[in-house]
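One protein chain is absent from this view; the other protein chains keep their places.
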Amino acid sequence: MTCVLQFPGCRRLGPALPAASLHRVTSAATKAGWLLAIPAVLFLLLCFVAPVAQTLWLGFGARTDAGVMTYGFTFENYRRAFATDLYWRILLRTAKMATWAACVAAIVGFPLAWVVARGRPWLSRLVTLTLVTPLLVNVVVRSYGWSAILSRNGLISWTLGGLGIEDPPSILYTEAAVLIASVHVFLPFMVLPLAGAIARIPPSAEQAATIAGAGPVQRFWRIILPLSLPGLAVGLPLVFSLTAAAYVTPQILGGNFSPLLGTLIQQQVLTLHDWPFGAALSTLLVAMVLAVNLVFIGIVGRRLRRWTAVA
Amino acid sequence: MMTTTTRRLLLGTALAIPFVKGVAAQTREIVVGIWGGAQGDFVKRQIIPAFERDFSCKVLAEEGFTLANLAKMRATKDNPRFSVMFIDDLAIPIAKAEGLIAELPRDKMPAMANLYPRFLYNEGYGTALGISLGGIFHNTRVRPPESYADLWDSRYRGKLKLVSPNNTPSMFFLIVAAAVETGKPYAEAQYEIDKAWDRIAALKPNIQNLFGDGIQAANEVAQGQADIGLLEYSKYVYPYTARRAPVTMAFPKEGAFAGTNCQVLVKNGPNQELAVAFMNRMIEPTVQKPFSEFALTTPPVSGITFSADTQRWIAYPVEEMDRRGLFTPDWTYINARRSAWTERLNRIFSL
Partner (left out) sequence: MSERIPWPLAAVVALLLLIIVAPLVVPVAMSISDTPYIVFPPEGFTLEWYGVILTDPEAQASLRVSLELAFLATLLALALGIPCAMALVRCRFPGRGAVLALVLGPLVVPLIVTGVGLLQFFSMLGMRGAFLQLLIGHTVVCIPYVVRSVSGALATADPTQEDAARVLGAGPLRIFTRVIWPQIRPGVVAGGIFAFIISFDDFAISMWLADARSFPLPLFLYAAIQKFFDPSIAALSALMVFFALGLVLLIEKGLGIGVRRIAG
């Protein structure tokens, strides 16, 4: 069930799927491939690439002075983005936060994925449905819910107060709050592919390891983890990308103390009316997310072949 | 998943689209970009229906976010969708410089006779609609400070909410900090903001969070999660004070700010004549009185008598504004520097 198509180059994650799925390399297939893909390609070129390119081009094609936008080719926006440490430090923070979210989602997601893959059908469904529910609830509502839980007189303080613990530290308006909320909503993107990978681990592999005298810890590190890599290979970059682009949660739950680059882009566009600079920052964000995805896929792709060979 | 419901919905949409178009073609129509909140609600529910009856036309009120309104005008410049747009006073110079708005035809707006001259902007490119008072909001259990300088006191550690640099009142905050630093009145302090950065950074330990949504922040102050929020417009707070929520505004001795909501005429917008009539209607005293009473904002026109009850919430007439030292910043000066200042604020609070 692993998606081969996660990101460019991803099909190198071959071992997890039948090699035959890419088996037709004929000219007829070339034609058929283009015919099938062409409606979506045309639609996206027209309604996604053209508008976005037009907007991103503003980063080179205009600059803003005193709130007024003037056109003309310039590198000024990029010079400014790199000359001030603010922007690359926040870009770095965005990458860091997204990495944390991806890793925490992987750790938290593993037990959930295990139950989805191996639990009884009713349990598996219950977990899956619970996981998906937050996605259906508007981000504003979710953030509201979290701030009611994490705030100084919210659910946690209230519960702790009932237990006799007074004045516990509040984690609302910290990076931790943003991390919690991001993992919360993007968890299904990690768990479901992971569950797919776990479900495909052949029981014989584990039995063989048990017979060979491997304990549970060894079984996990030598069998289960390597064989669930295809799931992680889908989940990690997806959670990373989604967290990196978030901008509502850092504002509401982070108290604006630790904005991510998305928040600054929104600020440029909506508050400062500086679309050209906002476009430059967006280009940086897109480049960062793409680069991380490609590097990740490159590393995991190689690892994966080695590990699966061992297993 | 394509059940009968889907099919019915699809069919419904297919039928509905031509129907809507047919109606639209018959009546004259303008699109007005308004704000949300109590003010927007009143415009939508009271002013527009009456105007539609009188002019047998259709007015579509598009509830925007004040900040997005200018962005929307800019994005639709080639082919304007809006005829009238409500924006804040500080955005008028930008909109004018970018050629997004047209000069108001005074001869077609008789209600302009009552407009206080100070509320006609940029040589006739926009009028005010309502003035809101900028100050601090606090929980009614907390005694508000006499002076803004008191907010730097350590007893407020972690108990203040500061407006985010995304919102216009954060410029008021910069002016306040400069006034505290230099001891000068706002009118002079606004040109000396660069002296105040250390003082601004010194407030950081007292700040619980930077809020983007004033209403939510006021709500949290009402719940007692923080003592004081600075700075915000009274129009977001007073409607709830009036409904007995435990939060209200205060104006320390340095003075209150004028937060002015304005209307502008979109250049080449559809049905200009109707648009002008609508703008005229917005500043007629018969509309301004109930509008001000509902939203608890101060009208920009003369000759309205308010009850003592309403008078509590507003600064009216113009002599009262002067008595309270209602301050309007030099937006042209500030707009030119806002981007750099925002960068510095980001650096202080976000790194």
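By written order: A and B. Residues from 1 in each chain.
Methods note: contacts are C-beta pairs under 8 Å (C-beta built on N, C-alpha and C of every residue); 3 or more make two chains touch, one makes a residue touch a chain.
Being a predicted model, the structure only gives us computed values, none of them experimental.
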Touched by the hidden chain, restricted to displayed chains: A, B
Selected from A:62, A:209, A:238 or A:272 as touching the chain missing from the view: A:238
Sole residue of A:74, A:99, A:124 or A:210 that reaches the chain not shown, by the stated touch rule: A:124
Selected residue (touches chain absent from view) among A:92, A:160, A:212 or A:290: A:290
Chain B residues touching the omitted chain (full complex): 1-2, 6, 9-10, 12-13, 17, 20, 31, 36-38, 40-41, 60-63, 65, 68, 71-72, 75-79, 81, 213, 215-216, 218-219, 222-223, 239-240, 243-247
For chain A, residues in touch with the removed chain: 1-10, 17-18, 20-25, 29-37, 39-41, 43-45, 47-56, 108, 111-112, 114-121, 123-142, 144-146, 148-149, 153-155, 158, 181, 184, 187-193, 195-196, 199, 203, 231, 234-235, 238, 241-242, 245, 247-248, 262, 265-266, 269, 275, 278-279, 282, 285-286, 289-290, 293
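By our rule, only the chains that are shown with their structure count from here on.
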Cα-centroid distance, chain A relative to chain B, in whole angstrom: 36
Of all residues in chain B, those that touch chain A in their complex: 65, 67-68, 70-71, 74, 91, 93-94, 97-98, 164-167, 208-213, 220, 223-225, 332, 335-336, 338-339, 342-343, 346-347, 349-351
Touch list for chain A against partner chain B, complex: 64-69, 84, 86, 89-90, 151-153, 172-173, 251-252, 255-259, 264, 266-267, 269-275, 277
